[in-house]
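Here the complex is missing one protein chain, while the rest keep their positions.
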Amino acid sequence: MRLRNFIILQTFLEDTVGFVLSQTISEGDSVLLYLDRKRTYLVKVEKGKSFHTHKGFIQLDELIGKEYGTRTASSMGVEFVALKPTLRDHVFKMLRRTQITYPKDIALIVMFSGVGPGSRVVEAGTGTGALTSALAFYVKPTGHVYSYEFRKEFIETALKNLERAGASEYVDVKNKDVTQEIDEEDVDAVVLDMATPWLVVPHACKALKGSGAFVSFSPTIDQVVKTVEALKESGFVDVQTIECIMRRMQTERGKTRPETLMTGHTGYITFARKALGE
Amino acid sequence: MRLRNFIILQTFLEDTVGFVLSQTISEGDSVLLYLDRKRTYLVKVEKGKSFHTHKGFIQLDELIGKEYGTRTASSMGVEFVALKPTLRDHVFKMLRRTQITYPKDIALIVMFSGVGPGSRVVEAGTGTGALTSALAFYVKPTGHVYSYEFRKEFIETALKNLERAGASEYVDVKNKDVTQEIDEEDVDAVVLDMATPWLVVPHACKALKGSGAFVSFSPTIDQVVKTVEALKESGFVDVQTIECIMRRMQTERGKTRPETLMTGHTGYITFARKALGE
Amino acid sequence: MRLRNFIILQTFLEDTVGFVLSQTISEGDSVLLYLDRKRTYLVKVEKGKSFHTHKGFIQLDELIGKEYGTRTASSMGVEFVALKPTLRDHVFKMLRRTQITYPKDIALIVMFSGVGPGSRVVEAGTGTGALTSALAFYVKPTGHVYSYEFRKEFIETALKNLERAGASEYVDVKNKDVTQEIDEEDVDAVVLDMATPWLVVPHACKALKGSGAFVSFSPTIDQVVKTVEALKESGFVDVQTIECIMRRMQTERGKTRPETLMTGHTGYITFARKALGE
Partner (left out) sequence: MRLRNFIILQTFLEDTVGFVLSQTISEGDSVLLYLDRKRTYLVKVEKGKSFHTHKGFIQLDELIGKEYGTRTASSMGVEFVALKPTLRDHVFKMLRRTQITYPKDIALIVMFSGVGPGSRVVEAGTGTGALTSALAFYVKPTGHVYSYEFRKEFIETALKNLERAGASEYVDVKNKDVTQEIDEEDVDAVVLDMATPWLVVPHACKALKGSGAFVSFSPTIDQVVKTVEALKESGFVDVQTIECIMRRMQTERGKTRPETLMTGHTGYITFARKALGE
């Protein structure tokens, strides 16, 4: 019986959800062309198209049917590697424009919130969809993300990014102001990356299941203090605030050292759990 | 058709995999009794049992049928909250004894490796099973973790921990030395937290799909340098080493500041991607 | 002529100020007995006395006439080194009880304030005298430190510590509340390590020379924000706040890594310069 179910599940997932990705590059797939750590390009493989870089162009045709991980030479003879984009690659590419939730922060938000396969999550604001995509990736295949964004001008880009990252099916993007109301009930987590998270705390308290997780990302101390105060007033427990500082290492025998320049601060992450009653 | 598949999937998951957890506490469930940030207790709810703390005891019977998040008073009248344990809670409780892969590192390892629903992952060493549980949590429901541990004495505890965290179905714990050989092929990721990761690099290269991820966690610089050298020799690309430093904030109006004591170092994380050919 | 002046100066300094310390240990001298990094003992060498540790006792008599740096065996045959105490050693030993201005912060306070030989400095609060000693050390031989401490109970200990560190001649400890008034004028720097530095800003502005330095050390963000606001209102320029995080490295071939535990936060240091007029 287990086996039968498994086959049904596989079929379901491959047919419908598409997340058991093939290992061979097909037309329409996204590929991450890797030159070096600082120069990677997320491109869509289309027939008859080429991708131009300052190191020459790459015939995307030629990638079709090859395995991910293939090395390919540009017209100038420079080697690129055609990697399969991971969640992190998608997230990084989306972050270029407006957001500062770095992958490291997204990783901690996801892990510490307990979000996983099957979770129902409310998120705001959508922004470019980077955090949204990450949440969608981890709630698959039976969970869902309800993403609030009151700034109309962000929604189109976000939808495009979610599509590209294969996350659209698991997300509802809602053009609503989350500081006014949350429509959903009994959600597992409320995840915020927005200017005034403290205004959302009462709505989050209502929307969350008992024991559910509240997570908020904020660049400034002032936002953190207001949010923590609101959480304590609403009866949340296990309220914690952390900051994650990421250092890159230059690793080479005889020259090993942390890199000279680093991102000194992205933001603080505040976690809390909803307790019932008071 | 989508709908029909969805119902089959739901049934499959609830019946077989059991990961759509109920919101009501049942006998046999694990509960995290929360007193304050530093005092939380992971206990199994059993009829007729009570749990004793220095703040009095708690009748576990009384929790049955209550919602997660319920506040409950100990025999001394001290309030505890009965939280639903998250992955992080399970991981923390497992880490007490032998490992130093802190949840922050586990979060980064998972996120940066691209491991998600459906991934097939080789991991070593199993240790207490903390990292193993995390990987299992995220590869659900169709992925799998092959966890190598050559130290026999760890295996029993690891299996118990995996059971407790609901991860057993997704993990094979293998009593083998991963520096000798990896049995699996075409895996999505190889994740290492062990003393000599550089010895595993050639086997990882063989086991990984093209574009697959290699991730290694090591406390010392010397381990990192050897591993990075081995990766470059084996034709891996996008080799990066990072360190994540986590600071806790004490957040209280008029007293806000980073906490005085902090964990200064757990380890370095090295990532790489497998390129094909050379 | 230069030479004649030099001889006068030498004589002056040796006779009167005593800071050209001899290289030979004499009765009455302080010696730092070094066992290992975590076990050092600051003791006064006196005839007929011995110093007892859990590694046996040391006859202090036997050190008299020896050179600083001498190795000496305890009664249990364990080796200690008799080091000449530096400013840092004195400061560390004073800090054990009430203060959190760590040597790293003292170093930055001194350097960034421009305090050096000849400077006249107002300081508050005296506390155990650790920061006071450091300032006195660097203003020698012609500068002076005016140290305010309104808590009577600290003054006796501070005076003893200053005496022991050879700093007494360069310091006036004043049992006054610096938030009420500063008596001195035309000082080069005002240096604060106290609970309410913002209340001192107007007095500091009056006491400082044009271009003089204001430096304040505070553990919390809230103190920093209030102080920075007061400085800007009083017409100070070049207002900067920094935090210095110090990591210890464990350095041993094959085991090199940052130490596991570290002091995560001591405090923020705020600097400013007095501009004239407005």
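As written, the chains take the letters A, B and C, and residue 1 is the first residue of each chain.
Definition applied: a contact is a pair of C-beta atoms (placed from the backbone, for glycine too) under 8 Å apart; a residue touches a chain by one contact, two chains touch by 3 or more.
Only a predicted model underlies this, so the values are computations on that prediction, with no experimental measurement involved.
Put simply, the hidden chain is in touch with A, C once you look at the whole complex. When the missing chain is restored to the complex, the residue among C:Leu42, C:Ala107, C:Ile155 or C:Leu199 that touches it is C:Ala107. Only one of C:Ile64, C:Leu159, C:Leu199 or C:Ala275 touches the chain withheld from this view, namely C:Ala275.
Seen across the whole complex, the unshown chain contacts subunit C at 2, 5-6, 8-10, 12-13, 15-16, 19-20, 23, 34, 37, 40, 67-71, 81-84, 86-88, 103-104, 106-108, 110-114, 116-118, 134, 137-138, 140-142, 186, 209-213, 221, 224-225, 228-229, 237-249, 251-253, 256, 258, 268, 270, 273-278. Listed by residue number, the positions of subunit A touching the unshown chain are 219-222, 247-248, 253-267.
In this section, only the chains that are shown with their structure count from here on.
Contact topology of the protein chains: linear, an open path with no closing contact.
Among the inter-chain contacts, the highest number of C-beta pairs connects A-B. Centroids of subunit A and subunit B (each the mean of its C-alpha atoms) stand 19 Å apart. Centre-to-centre spacing of subunit A and subunit C amounts to 49 Å, using the average Cα coordinate of each chain.
Across the assembly, subunit C contributes 221 as residues in contact with two or more other chains.
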